[in-house]
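One protein chain omitted, others in place.
Moving on to chain A:
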Amino acid sequence: MTRTTLKGLLLASSILGSAGLAHAEDVTLTIESWRNDDLTIWQEKLIPAFEAKNPGIKVVFAPTAPTEYNAALNAKLDAGSAGDLVTCRPFDASLELYNKKHLADLTGLAGMENFSPVAKAAWTTDDGAATFCVPMASVIHGFIYNKDAFDKLGIAIPATEADFFAALDKIKADGTYIPLAMGTKDLWEAATMGYQNIGPTYWKGEEGRAALIKGEQKLTDADWVEPYKVLAKWKDYLGDGFEAQTYPDSQNLFTLGRAAIYPAGSWEIGLFNTQAQFKMGAFPPPVKAAGDACYISDHNDIGVGLNAKSAHPEEAKKLLSWIASPEFADIYANSLPGFFSLNSTPVVMKDPLAQEFVSWREKCKPTIRSTYQILSRGTPNLENETWVESANVINGTDTPEVAAEKLQKGLDSWYKPAK
């Protein structure tokens, strides 16, 4: 009895031992991330798909809580214990990691050619010389509307600014629905869903943004003040007491069917799909006059970089190239409707609402939020100021001109455009 057990043990250990040996030849790559929510998608869909094609490489997705991510990652990178791949926050947070030589230069990575310069902007040095993260996902701004309400009131999807306000007037006159579900209490709604949503149409997207960074345009120029003028007109179409309406309030107002139009970011799609009991549709920010070129805010949100101290840079690069591939884009974008791949190859989306959002990429020119790159490095912080002033404009505390002047003055106090 004892002897058989012993034999069994020996046998088992020899098998296990050799199995262990076989595994030791495998390379394990760890991905650092703040996207807790994506854990199952990685484990069930993305990692198996990659491992099937790349035998010998094992991937572990190791997320940290979003609020702790930046601090935890910095500490791990300093201590040299961080994972091989690092999920990148957009702009300055990651740029700092690159400058500290924690992130490797990925400019020449196979697959990088799949991304447009705008897609790479969030993870590229100021001079554009080096890109250090593979763009993974972006969010697109637009308007989500209650299709039932539009059908009932006989409203067509507004294409121009005039159409948009005509539609709002109609909804308001009918009285069943609050025309626009947005509040100014949390400030950022006014800036992100308002100013950055409709703004690119007026400042001509990348053109205006680049000119602002170069100092050729100012926030007080007509192109930058006009979105504020439009925003000021929104006031009449918001719900009662919008000054104290918070972001969750707006979401609930819309999903409960009490509001007709929701100035949105595409990240809402997943939540709205589960909560709203009515049909939804989406339209891009209306243009000024029929036939004008349209612009959308297609804002880079998530990227992946290579830890410069990784022990397996070659394998990690393989994974990065795969993340840059259309295959990854397809799986990722379809698992997380609303987080769009930045890949130039169009992804076929199964979610109709997400499909609608992403279809704008083909007819409109994408840009990113005007305040994110470079312009929010100093004090006062342009992004934070924009939150405050956008809410002020809608509340009527400041006129569009005054708001723009305040923003430009704050920017001028520390930002000197490179000549």
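Definition applied: a contact is a pair of C-beta atoms (placed from the backbone, for glycine too) under 8 Å apart; a residue touches a chain by one contact, two chains touch by 3 or more; residues count from 1.
Simple rule for what comes next: contacts and distances are computed from a predicted model.
A.B. asks: Considering only the chain that is not displayed, what protein name does its UniProt record carry among "Chemotaxis protein CheA", "Raffinose/stachyose/melibiose transport system permease protein", "ABC transporter" or "TonB-dependent receptor"?
C.D. replies: Missing chain, UniProt protein name: "Raffinose/stachyose/melibiose transport system permease protein".
A.B. asks: Would you indicate which residue among A:121, A:391 or A:407 is in contact with the undisplayed chain?
C.D. replies: Checking each option in A:121, A:391 or A:407, the one touching the absent chain turns out to be A:391.
A.B. asks: Identify the residue among A:186, A:207, A:292 or A:351 that touches the chain left out of the display.
C.D. replies: A:186
A.B. asks: Please identify which residue in A:215, A:257, A:281 or A:380 touches the non-displayed chain.
C.D. replies: A:380
A.B. asks: Considering the whole complex rather than only what is displayed, give the residues of chain A touching the chain that is not shown.
C.D. replies: With respect to the unshown chain, the touching residues of chain A are 91-92, 183-188, 239-246, 249, 253, 371-372, 376-377, 379-384, 387-388, 391-392, 395, 397-398, 410, 413.
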